[in-house]
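One protein chain omitted, others in place.
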Amino acid sequence: MDPSAFAIQLFSGLSRAMVLFLLSAGLSLIFGVMNILNFAHATLWLVGGYVTYSIFEFLSGQFGASPWMLLPATVGATAALAAAGFLLERYLIRRTYGRDLPEQLLLTFALVLIIGDLIKLVWGVENRRISLGIEPIEMLDTFINPYHFVIIATGVAVAFGLWFFLHRTRFGKIVRAAVYSRNMVSALGIPIPMIYSGVFALGVGLAAFAGGVFLPLLPMSLGVDHDIIVQCFAVVVIGGFGSMLGTFFAAIIVGVVYSFSILFWPDGALAMIFLIVILVLIWRPWGLFGTELRY
Amino acid sequence: MGAILEVTNLHKHFGGIHVTRHVNFSMEEGEQSAIIGPNGAGKSTFMNLLTGYHRCDSGKVVFEGRDITNQPPHKIARMGISRAFQVSSIFAKMTVAENVRSAVHAQMRRSFSIFGAAGRIGSADTDRVLALCGLGVKRDLVAGELAQGDKKRLELAIALAGRPRLLFLDEPTAGMSIDEARGTMELVDRLNRELRLTVLFTEHDMGIVFNHARRLTLLHRGEIVVQGTPEEVRANETAQKVYLGEHNV
Partner (left out) sequence: MGTGNGNGWSRLYARHGLSGPAALVLLAFFLLVPLLPGKFWTIVSTEILILGLFAMSFNLLYGYMGQISFGHAAFFGLGAYATAMVFTRFKTVGGEIATLDFFVSLLAGPPVAALGALIVGFFCVRLTGIYFAMLSLAFGELLFYIVFSWYSFTKGDDGIQGLLPPPFFQDPVNYYYLTLAIVVAALLALRRITESPFGYIMRTLRDNQRRAAFLGINVRLHMLVNFVIAGTFAGLAGALWGPFSRSVNPGLLGWQESGIAVFMTLIGGAGAFVGPMVGSVIYTFLQAVVTMFTTYWPLTIGTVILLIVLFAPGGVLGLIEKRIRARRGAAVNAGDEEETVVEKR
């Protein structure tokens, strides 16, 4: 393979990986802390993308079109979705704690359908995309969209931010402790319900942020969430529920494997991913970086 | 009458914590004995090791001359060893009769029978075990909704349905009223006498222990400290110290 083709695949694979990471980090955290597998996570990502688009259009209308409008648009969408996630947990998801696993899964599954149609209701069926008008850069005898670098840098920055949050701040340490033992944390007098709401809000906020970040690269359209959510499951299973490091590396694996598989088996690239998931579940069900205790 | 169960040098640790230390233990056929010890002595762990629920780190368990060390629980159960759990471990959504009946089916090796009618297979054995444990009247109640004492009795019934030759009972009278406890232990005595069922049980209640066990083993921090008849153990100084918390291993 010549270097330019390799480079293109590598960078698109890495940027795909970063989006998967941003999405899966929230999913992994939510499951690690609350034992809820949020089927609707990618759907909320989609909502984040649409909301970002709307804010972007609004700001561009008010202040003139400019790529920089993406930043406040994304931040706005993130905040809005985080708040929505907080309310969602508090008034809906919370009602299924203590129930059997299938009932919890079905609740979030139902949300996929409901929220998906709400998107259709509000924004209609057309795709939304943002064109930032960025010129491709010439590199290694080929043209690469420099926005990939923005995504990769953002992903790494968020990864560091998450790491810092989880390992160096008080709330973050409590969250990590809750992954290991809910009961202990509760016994220490820390209100578990607040932690749950906060973690869910954080996870959903991350998803929305990923939606906004991804917008210039690919159009948001109905049904994309169905494809993406199973890839997020793959990432979380491979990396290990509750482990940010695992999610990060698993996202890179999935993103890069997908990118290169497209070259010689276009329709079956995702089959490769699921093969990896199967192998992980058979050999090491708690994932590459998950803890055996939790399993 | 030979040794039905021989345990040699059994050892188990979880991380750095040694819960069973080089235990040597044996039982004769037809014996009825108890393992006693303060909380955390390792009584349940010992039973778990013998019934395949934990893997042991070293040592050997021999039952009726066969090495059953580290065999999976279902294989050990099929060899004639049954176990009743401390916290009643029953099939909560099925009726009492269905609970016992499934145990009977498993014992009859009919568990793969797809086309037979469950209600018509093994009903004689099921009725017998239910009657034995005083659950006949309650046979159609849902197991999860039983009172605590009845759950323990169902626990025992399920264990008995397997026609064991060696029966482990983990705190069989926990949660029972005095009358219920007495009834249960009298049943155990009867089974031991009439069927030559070898029984090993753990207990906290010393009254039960002295009235129903012919041999005692005192466990402390995973080690056997004293063994003998109830009178011998009662008179033993070390045993007294263990219970007063003064004994250091």
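Remarks
All chains are identified by letter, namely A and B, in their written order; residue positions are counted from 1 within each chain.
What we mean here is this: a contact is a pair of C-beta atoms (placed from the backbone, for glycine too) under 8 Å apart; a residue touches a chain by one contact, two chains touch by 3 or more.
These figures come from a predicted structure and were not determined experimentally.
From the options A:L87, A:I114, A:A157 or A:L218, the residue with contact to the chain not on display is A:I114. From the options A:L71, A:L87, A:L101 or A:A157, the residue with contact to the chain not on display is A:L101. Within chain A, the residues in touch with the undisplayed chain are 37, 95-96, 99, 101-103, 105-107, 109-114, 116-118, 120-121, 226, 230, 233-234, 237, 265-268, 270-271, 274-275, 277-278, 281-282, 285, 295. The set of chain B residues touching the chain not shown comprises 51, 72-75, 77-78, 82-83, 85, 89-95, 98, 101-103, 105-107, 110-119, 121-122, 140-142, 145, 158, 162.
By our rule, only the chains that are shown with their structure count from here on.
In whole angstrom, the spacing between the mean C-alpha positions of chain A and chain B is 50.
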